[in-house]
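Structure incoming, see below.
In this view, the complex is presented without one of its protein chains, the others remaining in place.
So, chain A:
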């Protein structure tokens, strides 16, 4: 029978001879991400900056300029209008997103502002309707940003502790640095491409954290097993062997997850596209980092070699559970 094989049966690729280059590339990317974040900043959605977004729908073609002119009289401050395109839209379905800044220092938008906007836009496009109106007052958005940052830090912290307990601190540090790498690069992409960054993206970031970790842990699990098996082998050799042994699985899982996500990206509609994009990017970065960053860091950090005292069965600690 025909079989798909992503990698050959047995690989002995050397992932470490150029590990300095890979780490260098990662560092470089992080610097770029950071610079982009500092210079451009993130395109925060209303969840984090307060304000209102209105999604409009009409059967007529959208002229952003006319929309802007119609709304200018209302003196709403900073208004951002963008047309949305999506393959799932019907022929006569024209969608635009309008974002206005917060009108009050605390509360969400007043109903009469929305009514005024609708009336103004109806002069341009009579059958226009608002399919969604979301408004977040500055008071809440400030809290949301705090909670979100806290969530990401808490997730990374919890994971650090878990891996530390299950492995050794070097593993934990390696895994967490790889995670930070993934999160920074993801934020960097959002800043560089100016994709709207809202609450859902935080959920995506945390999923990336979970996913990337998943990969890293599988490799580390094998490393631990091999460290017990090959007591005399050089650490670099053990790491390399472990990555090779788990490579097929790493790629299989990444590909299946990517297949599912790409289906969602193409067909899932524009509302959720940014979210899915973050996850797809995260899978790439996460897979890369678990192979090239986490293990390379482990190699730099070193790890204790004498596992006899702790638990001779460490590689299969759950083998007591039978299924």
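We adopt the following convention: a residue touches a chain if its C-beta (ideal position, glycine included) is under 8 Å from a C-beta of that chain, and two chains touch if they have at least 3 such contacts; residues count from 1.
The rule we apply is simple: contacts and distances are computed from a predicted model.
Not every chain of the complex appears here, and the one that does not is recorded in UniProt as "Protein translocase subunit SecD", selected from "Succinate dehydrogenase iron-sulfur subunit", "Energy-coupling factor transporter ATP-binding protein EcfA2", "Glycerol kinase" or "Protein translocase subunit SecD". Residue in contact with the omitted chain (choice from A:23, A:218, A:233 or A:301): A:218. Within the whole complex, the absent chain has one touching residue among A:43, A:66, A:122 or A:253, and that is A:253. Interface note: of A:199, A:228 or A:291, the residue touching the hidden chain in the full complex is A:199.
Where chain A meets the missing chain, the touching residues are 1-6, 55, 57, 88, 106-109, 111, 114-115, 129-137, 139-140, 147-148, 150-151, 154-155, 158-159, 162-163, 166, 199-200, 202-203, 206-207, 209-211, 213-215, 217-218, 221-222, 225, 245-246, 248-249, 252-253, 255-261, 263-264, 266-269, 271-272, 275-276, 279, 315-319, 321, 323.
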